[in-house]
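Notes for the one structure printed next.
One chain of protein is taken out of this complex; the other chains stay put.
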Amino acid sequence: MEKKSVIKKITGSREALLAIIVVVLFAVVTVISPSFLTPKSLMEMLKNNAVTMVMSLGMLCVMLVGGIDISIMSTLALSGMSIGMLLKYGHITSTLLAFIIAMAIGIACGLVVGLVISRANVPPIIATMGFMYIYRAMGYLVSHGGEWASAAALGEFKNFATTSFLGINKVIWVILVCYVVFFFFMKWTRTGRRIYAVGSNASAAQVSGINVKNINLLVYVIMGFLAGLGGALQVSVYASAMPDMQYGGEMDVIAACVIGGVSMSGGRGTVVGAFLGSIILATIAKALPLVGISSLWQNMIKGVIILVVVVINVVLQRIADKNALKGREM
Amino acid sequence: MSNILQGKEEYFTLIQKYSHYQPVGRMIEYNQIKGKGGERAVSEYVLELKGITKIFPGVKALNNVQFQLKPGEVHALMGENGAGKSTFIKVITGVHKAEEGEMFLNGQKVDFKGPKDAQEAGIAAVYQHPTSYPHLTVAENIFMGHEIIKHHMIQWKEMNQEANKYLGELDADFDATAEMGTLSVAQQQMVEIAKALSTNAKIIILDEPTAALTRNESEKLYTLVDKLKENGVSIIFISHRFEDMYRLASRVTVFRDSQYIGTYDVNGITNADLIKAMVGREINDLFPKPEVKLGDEMLRIEHLSRTGFFKDVSFNVRAGEIVGLTGLVGAGRTEVMEAVSGITHPDEGKVFLEGKEVYIKTPSEAMEKGIILLPEDRQKQGLVMSWGLGRNVTLPIISKYAKCGFNDEKSERELSKKLLEEVDTKAVDIFQPASSLSGGNQQKVVVAKALAQEMKVVIMDEPTKGVDVGAKAEIYAIMGDLAKKGYAIILISSEMPEILGMSDRIVVMCNGRKTGELNRGEATQEGILELSMEKSTGKGTK
Amino acid sequence: ADDKKDDTKTEAAAGDSAKDKKIALVGKAAGNAFFEIAAKSFQETVEAEGGEVQVVYPETATADAQIKVLDNLISQDFDAICISANDVNALQAKLEEAMDEGIKVSSFDSAPNKDSREIFVNQAGTKEVAQALMDAVLDISGGEGQFAILSATSQSANQNAWIDAMKTIMEGDDKYSKLELVDVVYGDDEPQKSTDQTAALLQNYKDLKVICAPTTVGIAAAAKYLQDNGSSCKLTGLGLPSEMQEYTGDDDSHSCPYFYLWDMQGLGKLSAYTTIALINGDITGAKDDKFTAGDLGDYTVTEADDGGTEVVLGAPLKFDTSNIEEMAKLY
Partner (left out) sequence: MAGKSGRSINNVPENPMKHIIFSWEGILVILFILVNIFCASFSEFYNMKSVLRQMPVYLAEVFMMFPMAYILVLGEIDISVGAIVCLSATLSCMVCNTNAPFIVVVLTALVVGALCGAVNGFILTRFKELPPMIVTLATQIIFRGIAEVTLGAGGSIAITNTDGFRAIGGKVGNIPYILFLVLILGVLFAIFLGKSTFGRRTYAIGTNRVAAYYAGVHVEKIRFIIYTVMGLMSGLCAVFLVSSSYGANTTTGNGFEMDAIAMAVFGGISSTGGKGNLAGGIISAFIIVCLRVGLGQKNVNAQVILLIIGVLLVAAVALPNIIGDVKKAVAMKKN
């Protein structure tokens, strides 16, 4: 009886299933390429995927209320490019200030998107598609039509990504802090739970006196904030700002969330899931070149793995459901 | 301006007309207060509404209605489907804003901007259509909007404990940490009630809480309401079931066609009077069960099983016969019939249609073969809510009325008009969105679907759930007509009078198994209850 | 300042050979700093000759988007189109159409196939580039050991041509025999993917001595990764001085001793003169045609590897500690 309930708990939880997939993935990659499972390699992996990892938290919030945001990488480009140009032309030199400006730009972008979605009732996919074009174009305009801000122009700022605090790279600290804060926020605060409530049943939330529109607005502002942060991280990690940064990268963030079990129709999804989802994607990206798959085949295999992971998830869920039914006394 | 004055006048005439229903003693008090200073500081009513008018685009849902609620009373609100009861509730709780009228809480004029205001003022409501969060836990559902918070953190442990306390009071068989979406309708209803309790409200409004409950569960609810009453909570109770009203309420207010008809003492009124007040006409025979000569066997199921839902169920139904399928909620009645009509698939067992074994994979196949299921959840399963009525009715049969794959809109319109009139739907035109109809009228539209095509077997799952007495009678009449035409009918229902009144034969299920079969003559309430409770002790552990 | 003077002189000497001529310059995509420099110099040169230039970018770096741009340009009355093609073959139909309409079609930076152009202005001969890179690898590795190539995408025509030429050179000369090309990987010109690929190279080949990245985004990402990790593996390739400034140096704290690129300004200028020559009929784009490219001197049209014709700007420029600071200001 005891044993049964443990198995039931594991098969009943999406996160546990995902964790198993992550473990299997890690094991397979390590067997083929042992150097994968070293602290340095893993830290590198986190650092190189910092942008996706941080932004999948925002996407989690957005998807929890049943929305989607495909404008995020344009917001990232706009905010990243803006601080890149500010640093390049010496308007600012402080790293902190650069981060603050990037996040402020992100928040402003998110606010506009959120207002259009929550106040003018534009479906999220459409609104963010529009802003995907708009913010990206603004990024180009900020860059004077295509200037880059490269390592030499970024001064102190780029050192953020190469220096450590307490032995851990600062970028990884940012990821950690974001995940811890969000874990707390989503689970223990009223606002966090309201995001779930609105996603689960918006009209009920309305009736229980939750301001649904403001929650909708909030998630896009959070998303924008993280996209701004992502912009600063991107510029810092790769020590260069280009207007076409992360073109098409929003799909990775969405995929990370969906793989992590975040429902696209809202209401379901956790911070842990988003974490595992983005780890799976990061592992795929890191492992494909490592295990010696020809470059030509890498994209296709990445697609197949994503598909297989989501399908396995469904199949396991079905089996779990079926077992739960079998256990029912008649 | 003139409108309001006019409303007031009407209100006073109405007051005069029905003043004899007000207990005399209280009446004096009222006059005394009025005489004292004109301004009423204290009222005998905890809640009073006057001259409420609510207009939806194209519909006057409430027309100058009034209502008074005394402290500690259970006040039933009754009326036909679409009479405006639910709308009235939503006006009270601030979900809807009335165009006209005023509301007094303990004699103080109040004006709620939204549901939150009402909540803070001590009014809690369980709405007709559940407003739960399927992805969240029971505890969260209960405390949504007033979470227990310390140091800006939600206190999960405390919240779960509190929630379990309320659930305990309700005798619930599930835990506060369960996910709402995994609960049955009845269990969800309980959570809704626990939610109302948790706000420590002085006024609790229950909009058709018993519609989804069986007798047993209703009993539990009755006890609870009694307890609340003792604690001085005033309760507004909406129901289409007379038994609820007789059991609980001391007074009853009737609405009809968006208007206030009257308030009556439950003790001093007869069934017939009440029905007349509600429907505006007399209903002589609620269960017009026609005597039909039974024909050949139409449908037979043998040893049907589906893992986790039902096991080894066999019964048959003949042409012209009405078989009632009853049991407690969760007995698996819906699942059996869904498996028969292709919505799900049985793991084992056989289905015979007119003696020939059939394998039905989809609902459309079932309909081609002559089996139609009218689902129990009309909002989610029965209707495309934003569509017009006409299109809803013809959806299952569009291909039959199509020419080379294209819709024949004209004959489609005529057909749907005819069918909707046949079931006596209260609607402006066939283009009116289904969502704008009241529950009972929505149900009639669902029933009209079964008439749209030649069928052999019609399965009706809770066809009168939340339907007013007048509409019920009409639906029963339609059922009788169908039987006369030689349809085989399976009626899934939790309402004992309906099962007893309409069925030729009654199949009882309990916990996924068939526990008995009774003929019309031999069936009694007690007999059915006994069968449906048989092994039910093991159920409900999740 | 010297340059400016030269320009005015040229103008006086050659006069207004491009008077009232309208030329469209089509880039691969907006947002490429590298291209901007050539475009600017192209524009200045043509304007100095009295002509007019319209620089047009497609909305994305795809041939599809360039087709739309070309369609648009053909409808206007341009005398010539000078294009850097996103795909070798895909523009053929449109460019042929342009030529049929009497528009001169030249190309630079990245060539469309031979039927789609009248002439190609090659920044540096494929062989020269490959030779320079191979020699750099040989030099940096100390004459022996493993090296790998980090390219852009598996489809980028330029990169593939250079890589193929490098392989040919390696096979053809004994002095490269101790070098081993262990892998060719692609970073898709994305910093993130390039970083992953660089990391994988280092993890998979412990003795890797040199990475050669003939692509600007790739070389910068790899340089950063190698430098941040203090790797003993060194880097060379084709890069933008301003992007590479931080990483260029002879000591162990820098990841890239030196790298190459061609003279982008010169490329813009030569392309401009070539296009003007085409319009004016000084050349037809046939082999052995000769023309004067302002102060750049005389050029002869030669046969290109793909069977078409081209004008070669010259050898690639080498960037190292001696000139990087100065050049970084320019590009």
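By written order: A, B and C. Residues from 1 in each chain.
Everything that follows uses one rule, which is that contacts are C-beta pairs under 8 Å (C-beta built on N, C-alpha and C of every residue); 3 or more make two chains touch, one makes a residue touch a chain.
Here the structure is a predicted model, which is why all the values come from computation and not from measurement.
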Where the missing chain makes contact, among the chains that are shown
A, B, C
Listed residues B:A339, B:M367 or B:V467, member touching the removed chain
B:M367
Which of C:I23, C:A63 or C:I103 touches the chain that is not shown?
C:A63
Residue among A:L42, A:L111, A:I134 or A:A324 touching the omitted chain:
A:I134
From the listed residues A:L37, A:M264 or A:I319, report the one that touches the chain absent from this view.
A:M264
On chain B, residues whose C-beta touches the chain left out of the figure:
55, 57, 99, 343, 362-364, 366-367, 373, 375, 380-387, 389-391, 395-396, 398-399, 402, 405-407, 413-414, 416-417, 420-431, 449, 474, 477-478, 481
Positions on chain C where the hidden chain makes contact:
24, 30, 54, 56-65, 67-69, 71-72, 74-77, 86-94, 113, 153-157, 160
Quickly run down the residues of chain A that touch the omitted chain.
68, 116, 120-123, 125-127, 129-134, 136-138, 140-141, 145, 251, 254-255, 258-259, 263-265, 296-304, 306-307, 310-311, 314, 317
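Just so we're on the same page, only the chains that are shown with their structure count from here on.
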May I ask you to sort the chain touch graph into line, ring, star, complete or other?
line
Quick one: report the Å distance separating chain A from chain B, using the average Cα coordinate of each chain.
44
Whole-Å distance, C-alpha centre of chain B to that of chain C, is 75
Check each residue of chain A and list the ones that touch at least two other chains.
none
Return the residues of chain B touching two or more other chains; collapse runs of consecutive numbers into ranges.
none
Chain A partner, complex, touching residues on chain B are 93, 95, 114-116, 119, 127, 131-136, 140, 144-145, 147, 149, 152-154, 156, 307-311, 511-513, 538-539
Seen from chain C, its contact residues with chain A in the complex are 29-33, 35-36, 154, 184-186, 191-193, 195-197, 199-201, 203-204, 220-221, 224, 228, 240, 242-243, 245-247, 328
Which chain A residues qualify as touching chain B in the complex?
187-190, 193, 196-197, 199-201, 203-210, 267-268, 322, 324-330
